[in-house]
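Other chains of the complex are left out, but the ones given are in their true place.
As written, the chains take the letters A and B, and residue 1 is the first residue of each chain.
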Amino acid sequence: MSTTKTISRYPIPDVESLPLDLQSEIMEVQEKAGFIPNVFLALAHRPKELSAFLQYHVALMEGNSGLTPAEKEMIVVATSGINNCQYCVIAHGAILRIRSKNPLLSDQLAINFRKADISDKQMAMLEFAAKVCEKSSDISDQDLQQLRGHGFNDEEIWDIASIASFFALSNRMANFTGMRPNDDFYTMGRQIVTTQEMTKK
Amino acid sequence: MSTTKTISRYPIPDVESLPLDLQSEIMEVQEKAGFIPNVFLALAHRPKELSAFLQYHVALMEGNSGLTPAEKEMIVVATSGINNCQYCVIAHGAILRIRSKNPLLSDQLAINFRKADISDKQMAMLEFAAKVCEKSSDISDQDLQQLRGHGFNDEEIWDIASIASFFALSNRMANFTGMRPNDDFYTMGRQIVTTQEMTKK
């Protein structure tokens, strides 16, 4: 199916034509995932921008943080749902299912994070991420104070805001290019069998 | 997992305590689906309302129509996405995957129907359904004229409007009761293997 659908409104360069460091980053992710996520191919239309994009992404998503990797992805899925971004909801929804080992969470967050199976602290995290996403000009000291009241330290608060801000960029570029998620993402981590096993515990 | 989560803010009656016609409707769907969708249990708190709800649902979703059963479910999933209704997106998303034999369509429609893999005619159908959902007071003769221009007849236009209107009710009751979708819905119709076979054709 995806073989006949274009993955971007813009032409996709051959990976071999890209700068070597981008080539090796793409190889690496391909090896890990078994396929090249379309965001790499769509944004490779502008190698310098892709390079900065990936550097930013690594700094935010792979750096040390008080937030777990799953919590970071929760921010991505919830705010991308608010922005109606097909690519980011589908692709990061898959990653979140894997990182959280919870096959239900991504769909819940994408539809309405306020009804998702998460802790009160995580709900406060997503309420703030939603404010960064939708109405950052209203952010006040009180918002930070509230997050501290839920047990977040200031570095974790920066992480929440910074991830929500980065995906404000990412969602817009995906929506603009008409970026198409790889079919594989739709089913990754749904782990049907495992789910039933989990409920037995 | 779902075994420990409540499925409604209100108490769930024993099926045996319900009027006989409701009991048999519930048995029937249970036989077909293999489980009782939680909407039956949650709304059974008010048997008379459930009875009218189901009668309306049958009239709209199972009557003869120029719309295919899959197209009717597309309206449900797209407008329930706009209304951020967890239950209806997850449950009807499952039904749509089965009826459309397309494992990707429901997620696409729930996130942003304007980027989904559908025909121009179906897009016009969903644009109108979205207007019924969000701003019905602005509906004008021009809207109907536009749909006729896409090949819809007036009975089909009524179907679109009527389904979108009914789920305006349904989404609100699900959001109000905090209705929880059965876990089974998340994975139904994702047909992972079949998908890859389809892409080979």
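Everything below uses one rule, namely that a contact is a pair of C-beta atoms (placed from the backbone, for glycine too) under 8 Å apart; a residue touches a chain by one contact, two chains touch by 3 or more.
Please read these numbers as outputs of a predicted model, since none were measured by experiment.
S.K.: Since all chains share one sequence and 2 are shown, how many copies form the whole assembly?
M.R.: This complex, considered in full, is made up of 6 identical copies.
Convention: only the chains that are shown with their structure count from here on.
S.K.: Once the Cα atoms of chain A and chain B are superposed, what angle does the rotation have, between 0 and 180 degrees and to the nearest 5?
M.R.: Resulting rotation angle: about 180 degrees.
S.K.: Where the CA atoms of chain A average out and where those of chain B average out, how many Å apart are those spots?
M.R.: Between these chains, centre-to-centre, one finds 27 Å.
S.K.: Within their complex, state which residues of chain A touch chain B.
M.R.: Touching chain B: residues 1-3, 5, 81, 84-86, 89-90, 103-104, 107-108, 110-112, 115, 117, 175, 178, 183, 186-187, 190, 192, 195, 198-199 of chain A.
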